[in-house]
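With one protein chain removed, the remaining protein chains of the complex are shown where they sit.
The first chain written gets the first letter, and so on, giving A and B; residue counts start at 1 in each chain.
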Amino acid sequence: MSREAQVNLAVVVALVLLPLAAHLMGESYWVTLATRAAVLALAGVGLNIALGQGGLVSLGHAVFFGIGGYSMGILAYHAQTYTPLIESFGLPGTNLMPVIWLVAAISAALAALLIGALSLRTTGVYFIMITLAFGQMFYFFALSWPTYGGEDGLSIYVRNRFPGVNTLAPIQFYGIVIAVLLLALLLSHRLARSPFGLALAAARQVPARVAAVGLDPQRLKLVAFVLSAAVTGLAGALFADLNRFVSPTMFSWHTSGEIMVFVIIGGVGRLMGPVVGAMVFVLLEHLLGGISEYWQIAFGVLLLLIVLFARGGLIGLVAGREKAHG
Amino acid sequence: MMSLVLLAEQVLNGLQFGVMLFLMAAGLTLIFGVMGLINLAHGSLYMLGAFAAASVAAATGSFTLALLAALAAAAVAGVIVELLIIRRLYDRDHLDQVLATFALILIFSEGTRWAFGSFPLYLDIPPALSGPVSLPGGIDYPLYRLVLIGAGLLIALGLDLMITRTRIGIRIRAGENDREMTAALGIDISRLYTLIFALGAALAGLAGALVGAIQSVQVGMGEPVLILAFVVIVIGGIGSIRGALLGALLVGLTDTLGGVFLPEALKLVTDPASAKAVGASLASMAIYILMGAILIWRPTGLFGGRA
Partner (left out) sequence: MKMGRFLLTAAFAALASAAAAEVKVGMITTLSGGGAGLGIDVRDGFLLAIQQSGRSDIELVVEDDQQKPEIAVQLADKMIQSDKVDLMTGIIWSNLAMAVVPSVTAQEMFYLSPNAGPSALAGAGCSPFYFNVAWQNDALHEAAGAYANGAGYGNAFILAPNYPAGKDALTGFKRTFTGKLAGEIYTELGQTDYAAEIAQIRASGADSVYFFLPGGMGISFLKQYADSGVGLPLVGPAFSFDQNILQAVGDAALGVVNTSQWSKDLDNEANKAFVASFQEAYGRLPSLYASQGFDTANLMLSALAKAEPSDKAAFQAALEAADFASTRGKFAFGPNHHPVQDVYARKVVKEGDIYTNETIGTVLTDHGDSYAAECKM
């Protein structure tokens, strides 16, 4: 077992056991914090598919996070108010999580197909800026679109349902989130080792060689971008359910930046990178935020130090430089 | 309906907005063109310029000194940041650059708030430039905005001359084309980089101070401008000063005229109330739609050679 595999195993054990311990000690807020970390980690796992495996520096993943959030918000809003989703078809909303997840992932994937098809015509810094600009476009749209609350956002007063689970109990909701996160991690792990993943890695490193064997590197990247968006969209739906609320800030470019920060703090292209990154972020936000209003200065310095001096992220520090994949 | 006078005034407004965007975009595009660095913290230098100008204007009452202070503060901050942090990023991939400069935004924004407090600062137009003037055709237009347009175009001209005609310009162009070769020719590449970064920072600081006089000087003021400047250089083509100018004017005009005409145009097809709301929503997206359209047509922007 490699060092990184040991670290990964330790992280999974901690993910399962620590919140359970907090729950047993009656510290339900720590369970809520852990849920937040797990949801943000899921968004990071999504981004990591594009970023770590596909080499696509997307500064617009907040679009997919937000679309996931609004999928939940809109469906649950119509279920809550007993109004049809689309007037002429009489299609109702829903408060069933699996349906919401599916809608969230598919909507995010469709948006990614459109944005990706446009953005992937460019590379490098153009790609970064274009994804950023698309993010702003969605942000402004959500801000001024009156039907679903505009800047006020949408409150969903009761958390959505999942058959057989009391989603309002923090530990049970955490159970759902952690199951989804572990599934996504498994998917991401499998993906990296699949023929598609290997071709994608090659398309990232030596696009000419991939083209030479008859594969279209652009198409590979587009597929990675869409998959990545679907996972991030799913995270958005769970995030909305965690807060029982969605608002345009989910679309803001700071959200994109933060999701990227999780991935980097943990380690780019590392399976558990986003998980470790999100856990550290949430912990720091909670601890530093309690000490000073100006905690973001300290956080900025820390982030800078990691980028400058710890290039493999925290996992890289612990497990050494060689990567499991990528 | 829309009169010609009003149209002319709105075109001037669009020009003025575009010219200020150019000052931001010029620095960004030079820094990227020569050093290959994407700098998200460029908006922080804009903010810094405005804060420096407001502080000096409050202390001395002189707008000229305030502008000089803005230039100096942003340039010095630029040099410090370049020496300490940015120069370690030139060989890194864009991802590291994005992250490190994102971290710089957090540090600059909260640091400024820590130093200056959470309330906006005061900076006003100098008395000599305040108030409207009458233009031919019966347009009353604020003198200060006319001065902004003139100053911005002069700076654009100066930059263009510098790049095409001077020794430093030759080095910059050489640096854009081939970094190793430039160094091999005995040009001190790291001093050149520091210089360019300081120049870009000073332009951003100047823009912040100039615009600060007619806007609110507050923490976070640089971020919306930063994103628009990105749109500008993507449209214009990264690395091109002329592209940045054209892109800035296009974005300025689209944003200003879109905000005015889209709600009016929608009134023709729908009721006035929803025309206003939908029109305003569309107007806020107009420049991104413009960007998308231009990229479909020319993926590296209007003047861009390489990605």
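FYI, contacts are C-beta pairs under 8 Å (C-beta built on N, C-alpha and C of every residue); 3 or more make two chains touch, one makes a residue touch a chain.
Everything quoted here is computed from the prediction, not taken from an experiment.
Enquirer: If I consider the whole complex, including the chain that's not displayed, which of A:Arg121, A:His189, A:Arg244 or A:Arg311 touches that chain?
Expert: Considering the complete complex, A:Arg244 is the one touching the chain left out.
Enquirer: Kindly note down the residues of subunit B that lie in touch with the hidden chain.
Expert: Considering the whole complex, subunit B reaches the absent chain at 3, 5-6, 9-10, 13, 16-17, 110, 113, 117-122, 124-125, 130-132, 140, 142, 144-145, 211, 213-221, 224, 256, 259-260, 263, 276-277, 280-281, 283-284.
Enquirer: Even though one chain is hidden, which residues of subunit A still touch it in the full complex?
Expert: These residues of subunit A touch the chain that is not shown: 27-30, 32-33, 36, 140, 143-144, 146, 149-153, 155, 157, 170, 239, 243-245, 247, 249-250, 289, 293-294, 296.
Criterion: only the chains that are shown with their structure count from here on.
Enquirer: Rounded to the nearest whole Å, what is the centre-to-centre distance of subunit A and subunit B, using the mean of the C-alpha atoms as each centre?
Expert: Using C-alpha averages as centres, the distance is 32 Å.
Enquirer: Please output the residues of subunit B touching subunit A within their complex, sorted ascending.
Expert: By the definition above, subunit B touches subunit A via 32, 38, 85, 88, 93-96, 98-100, 102-107, 109-111, 113-114, 227, 230-231, 233-234, 238, 277, 280-281, 284-285, 288-289, 291-292, 295-296, 299-301, 307.
Enquirer: In their complex, what parts of subunit A are in touch with subunit B?
Expert: 51, 57, 59, 118, 121-126, 128-130, 132-134, 136-137, 140-141, 143-146, 253, 257, 260-261, 264, 268, 294, 296-297, 299-301, 303-304, 307-308, 311
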